[in-house]
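Note that one protein chain of the assembly has been removed; the remaining protein chains are unaltered in position.
Showing chain A:
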Amino acid sequence: MTDQLDRMIDTVRRGRMTRREFVGRASAMGITAGLASALFSKTAMAQEPKKGGVIRVGMQGGESTNSLDPALAASEVPFQVNMTWGEMLVDVNPDGSIDHRIAEEVSSNADATEWKFKIRAGVEFHDGKTVTAEDVVATLKRHTDEKSQSGALGIVQGISEMKAEGDMVTLKLSAASADLPYLMADYHLIIQPGGGVDNPAAGIGAGPYKVVVNEPGVRHTFAKHANYFDSSIGHADEVEILVINDNTARTAALQSGQIHMMNRVDPKIVELLKGAPGIQIKSVAGRGHYVFIMHVDKPPFDNNDLRMALKYSINRQEMVDKILGGLGSRGNDFPINAAYPLFDDSIEQREYDAAKAAEHYKKSGHDGSPIVLRTAPGAFPGAVDAANLFAASANAAGIPLSVKLEPDDGYWSNVWNVEPFCASYWGGRPVQDQMYSTAYLSTAEWNDTKFKNARFDELLLAARGELDAAKRKGMYSEMAHILRDEGGLILPMFNDFVSGVSDAIAGWADDPNGELMNGRAQVRCWLA
C-alpha cells in the first residue's frame, strides 16, 4: 500500500492529480479524507514549477492561410499562437473570476457606464517599448474600424469614448455593461504597440514568449520574453506549436513523444488511449455546444407547437453517448450551462418524450410533408450522424423529419443563416450577456434563429446594467425559460474540450473557458 501511496504522492508532486482524485483514491486505500486532504496540501505545496526546456504542442485547426493579426484569429491554432505571444488587459480564470494582466485594477462607476483600467507599470513589449495607456486605446480603436475585420467588432462597438490619461484608460459606454471586464478578455483584444495599426500581423505583444518562426499551417516557434512581467508563468525556454491536422498523425506524435500536448482527441479513440502508457486524456467541460437551428419566422417553424414537437423528439442522452462518446453533457435548448457565472441550475432538463412530441405535432396542424434538416460533415464533428439519430427518434414519434446532406464547401454562406433548419455549432462566450447578445437579441447580426421577443430583449438590456448579482441571475433565468420554451434553438449537447497530455508535462489545470487551458497550456505548464 505504501508503494501505491508513494506513487500517488509523486503524481501529485508533478501536478497530475487533483485533490478530489487524490482524496478519493486514498480513501479507497483506507486513509481518512482529512488525513488524505492534509497530505495532498503538503505534497502539492512542495510542487515547484521547473524552468527550461522546449514544450511542443501538436494541434488541429491551423491553415497556411493563418495570420498573426489578432483581429483575424478564428480557428484553434491562431488562438493558441496569439495566447503565447500576446497579452490582453485582463483574462478570465478557470473559476470565472477576472485575472488582471496588463490592467492591474479595474473599476466602474455606480451604473456600469464608465470603466477605468489602471495600466500595470513596467510591462514591456517584445520590441523593448513600455506598454502605455495610449497603446491600449490605439488597440481598441483599431478593432472598432470595420476595415480591420476584427472578430471583436461587436464588443468594442458599444464603447462610445476612449481616453488615456497617465496610466489610466477610461472607457465610456453607450449603454451600461456590468460585464465589460469579461468582454475585454476577448482573445482578439491583444494589446499591440501603437495599437498594431502599422503592421497588425507583426506578432509583437507583451506576452510571455516572442515569435521566432511563423510558418502558418506548419509551425510556430517561440522564445522566452526575458522581461515578461509575471514570473509565475512561462516556464519553458521555448515553445513550439506544430500544425498536425490529421487525427492519427497527431495521436501517434503524442504517443511517440514528438509532442507533449495535443488538442481535439477523437472521441472514438479516447477509451483506447486511456490505457496507453505515458499519456493522459483531459476531458474538460466547456461552453461550446452543437445545435440544430430553426428560423422561427419561416413556415413550418413559425409554429411553436411544431418547434416544441421537435424539441421533445430529440434524444439528448443518446447524442452525448454516441456523438460525443460520453465526453460532454446534455443541453436544454438554451445556450447556457453550469460553466457560466449566474447559471440557474433549477431549470428542468428536457428529455426525449415521444408522446409529448406527438401531441405537440398533432396540435401544430402540420400537413405531414417532410421537414428537412440540412447538415454537413463540417457543421460540427459528427453532425451527419447526429442529424440521422435525430431523424430516427423524431420518426419514432411520428414526425416526418428527413435529413439532407450538404457539402462542407460553402456551408456557412449558402446554408447556415439562409436555410430555415440546419445543423451548426457555437463556441461559448465568457458571460451569458455576450452569448445572448451575439445570437438571440432581436437585432443581433448572427441571430441565426431569427428569434425576436420584446420581453427577452428588455431583460437582456436591463441585466447589462444590473450590478446586483441575485437580481441579474433572476433575469437570466427568465430569459433562459423564454428561449427554451419559445425559441428556434434545439440544443442537444455541450461538448467537452478533449486534449491529450504527455506525462512529461506538469501543472495542468482544467479550464472551462477554452481548449488547452484557454490557450495557455504551453505558458502555464512546465516539463516535469
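Simple rule for what comes next: a contact is a pair of C-beta atoms (placed from the backbone, for glycine too) under 8 Å apart; a residue touches a chain by one contact, two chains touch by 3 or more; residues count from 1.
Methods note: contacts and distances are computed from a predicted model.
Chemist: One chain is missing here; what is its name in UniProt, given the choices "Stage IV sporulation protein", "ABC transporter permease", "Putative manganese efflux pump" or "histidine kinase"?
Modeler: Its UniProt record gives the name "ABC transporter permease".
Chemist: Using the touch definition up top, pick the residue from A:Asp127, A:Asp246, A:Glu351 or A:Glu458 that touches the left-out chain.
Modeler: A:Asp246
Chemist: For the chain that's not shown, point to the residue among A:Trp416, A:Phe456, A:Trp508 or A:Trp526 touching it.
Modeler: A:Trp416
Chemist: Among A:Gly52, A:Gly217, A:Pro299 or A:Pro370, which residue is in touch with the absent chain?
Modeler: Residue touching the chain left out of view: A:Gly217.
Chemist: Given the full complex, what residues of chain A touch the hidden partner chain?
Modeler: Residues of chain A in contact with the hidden chain: 58, 63-67, 72, 74, 146-147, 149, 151, 153, 201, 213, 215-219, 242-246, 248-249, 252-253, 255-256, 258-259, 409-410, 412-414, 416, 424, 445-446.
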